[in-house]
Structure formats: structure tokens, C-alpha cells
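The other protein chains are all here in position, but one chain of the complex has been omitted.
The block that comes next holds subunit A.
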């Protein structure tokens, strides 16, 4: 800030005469010194633990000098004073603030400090995961309880005898990533996170194999659609998570779960390839909730569940009612009150179109094969 002041003054100087110039410099210097003195204590706040007893001395004043202490501009009652010393017992978080000490009569500021009450760090929580295998992995961390004062985090990654650098991410903040140099390593990775603040330090260590931390991100763009003319089907499709770099060489398998909103138990399907599936046993007319998870085909653990999608299987549209069709209204009203008759007809049609088709094709194929052998 002070440098900025000088820089902004620079273009002005050449225009002034030299005595005026030197006078300006002196005044400026004096202002800077006084400013620095006043705020020197602020640049180094005083950190104390919650529950500690704090004694503040009024700078170089004698113990028996008459002084007044203020906190954030408000006078502090004399009962907290021991001579000119301020005694704060069993400090709590609300006692953080700017403490100033003024000489009794002259009201000169003799001492100032910014008190910050906090706690030393508890053991941090560290998690490492590879959602982009085989590119590398990332680690993220946080403190289980706040310390209320600034903390610095230091992370070290050791692979056998090698020290690796974990590059800090800009966003989110408490995260860093590492690129694998070698694949299929038998040596474990050891990650140590140390958290330090003015009141103490703490650390945690994770040791793991390359394969153990593989966990993809959930599948993306999950879409569930009803199938026209099929009241018990839902067509679900999704995409590989975009963070998974090489699905060709490192294919993913998927786990689909679905249930009607009105029930609590899920149905599950595991799919070893493909990014779509048709549910064929949905309850007609019921709204379903569907989710998909992914996992590397061979190693690691399942991803979290994807965002849930809702879908209802196709149902036959009721006929539109018009003034001319009021005669038909009575007949259609009686049939639409049960679901069964129209849907069973459609089911029969649907059955022929769907699962029966495969059986028909097979028998036709075998019959044709037999004919061709006998009659050629």
C-alpha cells in the first residue's frame, strides 16, 4: 500500500522544485512510519486457545500506570484489570476483537493487538480417489470441526522411495491431483496431510494400492422413456461419466436400480456392457424412480448413484369427449373404469411384437434350415 502511494506520487515529482520535493518526501516518510507503528500489531494478530487465560500488557507501561483498555472501541471495565494488565480468564470465541490500551489522561495509544480465539486443529479427514483411471487420482480433505483461525494444509505423497508432487487445484480448494507415471504398481501410495495453525498441528495418513481407490463418477445424462404401446416397459439410457478417460480399454459395467414411487424396495439389474436397458416388468401406470451406478469392469468400487430420473410407462389415452360423441361417452366410461380389458388386448399384441418374436424367428430359422437341406 505504501509502495503504491509512492508510485502514484512519482509523476508529480519532476514538476516540483527540489526543496519542496524533499519536504514532501519527509512528510510522506513520517506518515508511513506512524501508520506502520499503529498497524504493526494488526499484521501479527494474537492467537489464543478457547478456555485459556490471557494477560495483555500495555506495551512498555509500568504495572502501576493508569490506563484504559478498550475492545473494538468499547471501554473495558476496571474489574478485568490487574494494574495496567488486562486479564481475560477462560476466553471464548466472542472475545475475539481489537484490544487497545490508552494512557490514562493523555489518551495516547500505547498498545494495540487483534486477539483471535480459536482451537488447535483436530485430526483432518482425508480422502483419495481415482475417478479418471488410469490417468491418476485426487485427494481432498477437510477439518471435522472449525478452528476459527487460519490453517495451512500440507500434503505429501510417497510412492515407494519416490516423492510425488500433488498439484493443488484452484477449485475446489482443499483438493490436489496426481498423475500416474506407472501403471499396475505393486508398491502402495502413502499420502500424509498435515494441518497447522498458530495453536498447534495435526496430521493423518492414508496408505493404499493403485487399484483400491478406483471409483468412477456416476453415469451421466440418465434418460428414462416410456415405450409406445408397451404399458410395462421403460427404456433407460445413459452415458459414461465424462471424467472416465478411456472406456475402450477400461470398460465400465453398470448397476441399475428402479422402483415405483409408492414402494420402498428397489429392483436391481447388473449390466456388463452397453449404456441402455429396457425394464420389462414395470407396473402399469405407476411412476418410477430410476438410478444408475458405474464401476470399472475389474477393479475398484461402485460409483455413487446417478441423479434419479422419473418416468411412467405408456398408458392408453382415454378417448376425447365431444358433444357429438355423447352417445359413445356412456359406453367408453364403463370400459375405462376397469383397466383390465383394453390393456390385456394391448399386452397380447405387445407380447407378439416383443418377446414372442425371438421364439418365432428361431423356429422359422430351423424349419428353413431343415427344408434347405432336404430339398436342395
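In this text, contacts are C-beta pairs under 8 Å (C-beta built on N, C-alpha and C of every residue); 3 or more make two chains touch, one makes a residue touch a chain; residues count from 1.
Note that contacts and distances are computed from a predicted model.
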Worksheet item: With one chain of the assembly withheld, which option in "Coatomer subunit zeta", "AP complex subunit sigma", "Cardiotrophin-like cytokine factor 1" or "Phospholipid-transporting ATPase" matches that chain's UniProt protein name?
Response: "Cardiotrophin-like cytokine factor 1"
Discussion item. Among A:59, A:83, A:97 or A:251, exactly one should touch the missing chain; which is it?
Written reply: A:251
Worksheet entry | Residue among A:72, A:92, A:154 or A:207 touching the omitted chain | A:207
Worksheet item: Any idea which of A:55, A:72, A:182 or A:243 touches the chain not displayed?
Response: A:182
Worksheet item: Given the full complex, what residues of subunit A touch the hidden partner chain?
Response: 134, 160-161, 180-188, 190, 207, 211, 248-251, 297-299, 362, 369, 372-376
